[in-house]
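Can you keep this structure in mind? I'll have questions shortly.
All protein chains of the complex are present and in place, except for one that has been dropped.
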Amino acid sequence: MTSPFNVTRIKRDFPIFQEEMRGGKRLVFLDSGATSQKPIQVMDAEREFYSKHNAAVHRGSYYLAELASEAYEGARARVAAFLAVSTSEIIFTKSATESLNLLAVSFERSAGALGIKPGDELVVSELEHHANLLPWQQLAKRTGAVLKWFEMNPDGSLDLTKIDQIITPKCKVVAITHLSNVLGSAPDIGPIIAAAHEVGAVFVLDGCQSVPHQPIDIAALDIDFLVFSGHKALGPTGVGVLWGKAHLLDQMEPFLYGGSMIETVTMTGATWADAPKKFEAGVPNMAQAVGLAAALEYLSEVGLPKIHSWEMELTAYALQGLKEIEGVTVVGPQGIDARGGVISFVIDGLHPHDVGQVMDQYGVAVRTGHHCAWPLIRKLGLTGTTRASFYLYNEMADIDIFLESVNGARDYFRNR
Amino acid sequence: MTSPFNVTRIKRDFPIFQEEMRGGKRLVFLDSGATSQKPIQVMDAEREFYSKHNAAVHRGSYYLAELASEAYEGARARVAAFLAVSTSEIIFTKSATESLNLLAVSFERSAGALGIKPGDELVVSELEHHANLLPWQQLAKRTGAVLKWFEMNPDGSLDLTKIDQIITPKCKVVAITHLSNVLGSAPDIGPIIAAAHEVGAVFVLDGCQSVPHQPIDIAALDIDFLVFSGHKALGPTGVGVLWGKAHLLDQMEPFLYGGSMIETVTMTGATWADAPKKFEAGVPNMAQAVGLAAALEYLSEVGLPKIHSWEMELTAYALQGLKEIEGVTVVGPQGIDARGGVISFVIDGLHPHDVGQVMDQYGVAVRTGHHCAWPLIRKLGLTGTTRASFYLYNEMADIDIFLESVNGARDYFRNR
Amino acid sequence: MELDSLYQEVILDHYKKPHHKGVPSGNFQVHHVNPNCGDEITLSLKIKDDTIQDLVWNGVGCSISQASASIMSDLVSGKSVPEAHIALAQFTELMQSKGTIKGDEDVLEDAIALAGVSKFPARVKCALLSWMAFKDAAIQNGARL
Partner (left out) sequence: MELDSLYQEVILDHYKKPHHKGVPSGNFQVHHVNPNCGDEITLSLKIKDDTIQDLVWNGVGCSISQASASIMSDLVSGKSVPEAHIALAQFTELMQSKGTIKGDEDVLEDAIALAGVSKFPARVKCALLSWMAFKDAAIQNGARL
């Protein structure tokens, strides 16, 4: 290993790598695109909250409630610092999926410029995960708005040639992924963001596959909303983030109604607190927010630029190796430009499920199927792919075992 | 302590009781109505999941994904067993608040008998927590349905004299709390459930304050939906439960759209998986579900009947003591019939905030204010109360300190 | 290798040369999908004289789902509805057994080769896809299953 990136040390923080897989094999975890593993620091942060600070936030004036509020609001401040945005612009949700549904329903309920009327247009792309397609598709169905989308090129980029027909003055919302969770391709969002703002639409970035893996400059991107999931960023399950520009959050109606999001309540009506509380009804996922803050701190300490270049080294090595295996085709971008650490491939004549099953025998965890992006898979004329996705705890040796297992899968069925 | 209930042993499982409060005082935690403390068994269950089983459920065919699915679906089975219902009728949400919002929005979107049309009637009560008022109030506003409610008597019971005017053939949904989180009163829901079914409405029970504290017989109650929060039942934050009758869940539209809740997806349309998956979009709160299962197991091992009678012993002792303090008025039910382990009180001439602040000085954690049930507080002609709520880890000695602190609060302001 | 218990010879044979695969037709066609992986099956049949006839299926999927469809078609074709019912029930039980039972070869014939699937929970749905499609089609044809 020539890289200065100390993956051996990092790996020691993740207890799961001590577990034995089927047949006593060590774990080669290449499914971080689905969910990441957790360092001990994150587990400890959650346990510390439960053991020392646990009480309902915002609702008590006793000592423990002060500690809980401090821990929870401190977590919010740390997420805000990580993204370099204002603390009051950070909303804790349960997942990126909830963040996106929150946006769609809030727009549906809001009056004014953000409200959705019949004939308004909503724009997505063929790259989208179901979580960034279905909320908009169903919003269109409910409101009489029209769903439009950018088509995908075979290399996983978006076809921007018809951008003027796709983003028109009727457009209200453009929601696009920063990085495809299937192909690893990074669409050229710059012109799309500009076109959206040109017509007065808001731009929603699905950062699920980018925020945990590379530095993001929200101001430079000039986006309006960003979503990501904690569990893909070394954080706990059960927590996601929605970031939105303050003046937009101010105009938006709530998504969930309940305690702590109100200003006044009578039996017949209610008024709402300011953001972020307006969007956080009920006793929140306090321990998970605290755990996510610890995860982001861990990522910052290792350094996202370093993590990103390490992942790209792994990706380059894996791509090279896959291309040398006869019968294997990499799907999507072939090189390492405009992509992240996610690779999809197929093996001639084999179903991804069968490929994944043999690879599992080597201790290799990869995902197979449509990866919750069925329209993309159909567009490629496939029924599924096998996908490997990398993160900071993957070693070069993982890639060697990965390649060996791909070879093994091909041979297993070929020789029988 | 004459009771056979071994509270000393139970308390040892909860690390937070080793913490020092302001001024070095020990913690007297009387705010379990807001959120409960967590036993080490729950923290260990979450950590074990992250350390040994963590992977995205339902989406991978590798070994670790099998373990994760087994853990998550195993948790569902254990929640179902706890409630004595079918496993496929258990939906994991992030909180009771989400469970209730899910119901309201799903009814809004559903066709057929469950769908909400202008003129339909929705029924709640003046006892409700904001989480079981606002989703229905706002649903009524959005759809043109009419919100009606049972009024509260001063003793915290519901006035059922006008039940025939309140629940009419236009009624679609009746949503009532099992136990008031402010007064501890248990409304007489039997006649309400019968009346709801008489007119073909569904009955939703808010079990936030009952499910963690006493045995519940869903079949005998003859209800249609039940919600509760994990964090009030020794479980992690970030997980709630919705139980619903299978044939009703079948007729309902989804709430959140995204991965894992679909059957097929194209750019222009989609069909849904069966319940419970239909209602669990995205990578779920796996660790929290596992933690909640461990919490319910803990409760079952101690035994809910025992927990309930212990809480009632504490309640009786506290009620008795409060009544002996001059200047203190218990609000709501005065005796121990038809109530749970929640007591609200006021002190003549003192604001609850000031009362709670002095009590905090004794290490006593109580909640003050409107307890997210503002209409109830207003109905009582108050601006707030001080509330003590008990759970299995409270000792008789806690009540002595509690009473001492109430005396202290009264005297602190009286003597200055 | 544990894998060989999953991918038995007879399974791969059926996978490579599936039986009863063709162009489903007629009034009683069903279409089932496995939403986890996108596998699909279309299936048609006829029930005449209480006997399963003209069973034809088509679809895409992994070796397990394809082989299972082929084996199931062989097994139930020409059988009476009650016989098919017993086979279906035993096969479902076998799949859910997590490797604890072996299956009755007299009833299940080639389908006992799929016993190994039950040790791989994520694959059980692959094996059951065609059986559920068969059940659905038969019910639509008026069978009580």
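Read from first to last, the chains carry the letters A, B and C; within each, the first residue is number 1.
What we mean here is this: a residue touches a chain if its C-beta (ideal position, glycine included) is under 8 Å from a C-beta of that chain, and two chains touch if they have at least 3 such contacts.
This one's a predicted model, so the numbers in the text were calculated from it and none came from an experiment.
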Chain not shown, its touching partners among those shown: A, B
Per the touch definition above, residue among B:H370, B:R387 or B:R410 touching the missing chain: B:H370
Hidden partner chain, touching residue among A:E19, A:E66, A:E151 or A:D400: A:E66
Of A:E263, A:D348 or A:D411, the one touching the omitted chain in the full complex: A:E263
Absent-chain contact - pick from B:D44, B:E73, B:E263 or B:D354: B:D354
Where the unshown chain meets chain A, residue by residue: 58-62, 65-66, 69-70, 262-264, 273
Positions on chain B contacted by the hidden chain, ascending: 22-23, 351-354, 357-358, 361, 368-370, 374, 377, 383-384, 412-413, 416
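Following the convention adopted for this analysis, only the chains that are shown with their structure count from here on.
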Gap in Å, rounded to a whole number, between the CA centres of chain B and chain A: 31
Centre-to-centre distance between chain C and chain A (centres being mean Cα positions), rounded to whole Å: 37
CA centroid of chain B to CA centroid of chain C, Å: 45
Where chain A touches two or more other chains, by residue: 22, 353, 357, 368-369, 374
Where chain C touches two or more other chains at once, by residue number: 36, 120, 123
